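Other chains of the complex are left out, but the ones given are in their true place.
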Amino acid sequence: MNGQPTVGERLVIGNPGEDIFAFAAELYPICRSITGHGVRKTLRAIRSHVDLEVHEVPTGTEVFDWVVPREWNVRDAYIRDQRGREIVNLAGSNLHVMSYSVPVHRWISLAELKQHVYTLPDQPDLIPYRTSYYAENWAFCMPHRLLESLADERYEVLIDADLSDGSLSYGEYLHKGESEDEFLLSAHICHPSLANDNCSGVALLTHLAKRMAEVKTRYSYRFLFAPGTIGAITWLARNEESVKRIKHGLVVSMVGDGGGPTYKKSRRGDAKIDRILAHGLRHCGLKPTILDFSPYGYDERQYCSPGFNLPVGLFQRSQFGQIPEYHTSADNLEFIAPDHLALSYRLIAEAIDVVENDGIYRNVVARCEPQLGRRGLYGAIGGDKGTADANMAMLWVLNLSDGRHSLLDIAERADLPFSLVRRTAQILRDHGLLSVCDIGAEGAR
Amino acid sequence: MNGQPTVGERLVIGNPGEDIFAFAAELYPICRSITGHGVRKTLRAIRSHVDLEVHEVPTGTEVFDWVVPREWNVRDAYIRDQRGREIVNLAGSNLHVMSYSVPVHRWISLAELKQHVYTLPDQPDLIPYRTSYYAENWAFCMPHRLLESLADERYEVLIDADLSDGSLSYGEYLHKGESEDEFLLSAHICHPSLANDNCSGVALLTHLAKRMAEVKTRYSYRFLFAPGTIGAITWLARNEESVKRIKHGLVVSMVGDGGGPTYKKSRRGDAKIDRILAHGLRHCGLKPTILDFSPYGYDERQYCSPGFNLPVGLFQRSQFGQIPEYHTSADNLEFIAPDHLALSYRLIAEAIDVVENDGIYRNVVARCEPQLGRRGLYGAIGGDKGTADANMAMLWVLNLSDGRHSLLDIAERADLPFSLVRRTAQILRDHGLLSVCDIGAEGAR
């Protein structure tokens, strides 16, 4: 920690937003589901950036209360009218087919068709995103206006899809640090063409893993790219013992829009990652939303199930389900932007910086203040109304560095950004005013 | 708990409001005080509904710092002018005579009369309610306008009353449950014609006792009908040891008006009854007032005295002393209504339901979520914005049922009605997803 850039600083090079956006755009068109070629194609794309370990888990494998499902692949899908005109077509948008639809090829009446069509009457121009993983069914999704425009005639419906034994795919990348203690970073990869949910998260973590490969860290960082729910469950079932190493974790999704930022705490509520994100977001310049844990959301549901209760929170920009674009065709590449992705990335990098650099120090001159003026550390001219602010960080670090308070404790109590407190502690160490008690300790709180 | 109606549900049959109101109306005319025929008549009326055990404690009996007072009975009382016209008359309202007035029969001047008359100048048409239990005195109460209309002449005042040795009367009814642990329900019976304070409370508890006689319960329920203060003190003095069985308790008064609801916490502040009422009232649809304990009020003053410190709170609609009708002739049968009584009754029945049905369970599939879809417990179609709400109760019960959190803990944390959480737990038990840890346990909080 002698003046060199910190881990968090080294993770941010150039404008990460452009790189993350470009990769999200590359992933966007792929037709993904919880299993099948789309997921594999996505994992291959990630592997072109990171040394990803891809796992295939056969259909039928029991994972806790669940069973790995059959593999779903769709080749073609359309609805045609009597004159053969295509109403919708898989090529137009992979949202048109309800994910995991069973194969079908028939002529049916408009009335019957309507029983197999999902629309959003209150958002009549958008295609909804629908899935039916665990109930055998088939359906199309389309704009409500389009459905209403259909004449009362017969239609040819085709879904050329396989539902057959295969395997579930997920990818892992472990960045080894000095310690075996792990920081888990997890993104779901099962949604088709939804840019924010979750091409944004997959691309952000891919960029982070790529950068991290060049940085020495204290913690080990485990990146998990898996289908939502069943993927996380499968991974937990196959790593039941080793997850005990996870000391901090974040589920990353919907990080490309301009909302939030939002952090949902882990089930524990007072895990260090909860304090780090709550503090970091409070000082990010935007109006953050800090939510208590609730059992609805993304894969934190599995990580925070009572049998695991891992210290894993959820990081997002807008809160899922709270925006009109959520799970619709409006969640496209125009809904996300490089600047938003860059800020999301920076906030996560700062959280990592706290994890890497928090520690407990002791003020060497514990009795009364040290004479900062003599060391040129303090405004030499007293009495000026301004000096107070300029020196608060230094005074706080000296006052609370009693071997019990960590830098994060101090940043919280002083209501100052962690980065300022960390830099201040560095200056004080360089002047011999702080001694190291315990790097990476939890502190009094 | 296999699908049958719960204790709380079985306590509510038809419209309890009508029955409670009818009995309150029957009690209203009786001229009560802390001792005497009025109290006995009231206890007899209750006994016609419940198998009440009536106790008589002789005048002069020492009860802690107090002594059971002489018995007061009034036969007639009036003020007449020189022409023999009656100004006020006991038959007109038993509020006209200050309770425990010593006998008097004299001709006095208006000036002297005024020294023995209470009015409410700011509510000139109402008769105030006054007592003088512990200072020998006599007085009349009347509307201020009436007093001001009196000519400056001499008046005949008569209070034909006895203050003589007798006994203090109170009644108890114990509903035996599986356990000897008791839930105390207490109402004061010393006020004369005041409908809300407390014919309403006496009638509500009588109805509750009547219903409860037909229900099997885990807890035993002790109903106490006693004069305020001295009655509660006398009962406590004679049951000093057995009150240790009281695990929950409510003082019930002023439950017939449309205000509140109001709950005043026990001195402990965090007793389970305090949590149950605070939670229940928050979800009753009205704007409840939850008050911290204070040593002024009804008989919770005695139950919560430091030597007992029982977990007994006060349930009311409007808060005592906070409404203009309080302790005036405006607290009459028009001030209370069946619907208000019915809601008050339901809220108490729900509190009993929590006491009877709270418990700690364990999620059998603790690692990751169980597959609710397969069991038809979960919206089979994912991705719909609505499903979140619909399934929250189930997800909360599964997530927090770790052998430490009780259903009440879960209801509080999830901010959902206890009844919904309880029903959800029942469904999950029926599907083998929850195992019983400890029924009636207090939980983590």
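Per-chain residue numbering starts at 1, and chain names A and B are given in the order in which the chains are listed.
Assume a contact is a pair of C-beta atoms (placed from the backbone, for glycine too) under 8 Å apart; a residue touches a chain by one contact, two chains touch by 3 or more.
The structure displayed is predicted, hence computed values, not measured ones.
Here 2 copies sit in place, and the number of copies making up the whole complex of this structure is 3.
Basically, only the chains that are shown with their structure count from here on.
Across the interface of their complex, subunit B is touched by residues 63-66, 128-135, 229, 232-233, 236-237, 240, 267, 294-296, 301-302, 304-309, 321, 326-327 of subunit A. Listed in rising order, the residues of subunit B touching subunit A in the complex are 363, 365-371, 373-374, 380-385, 388, 391-392, 395-396, 398-402, 414.
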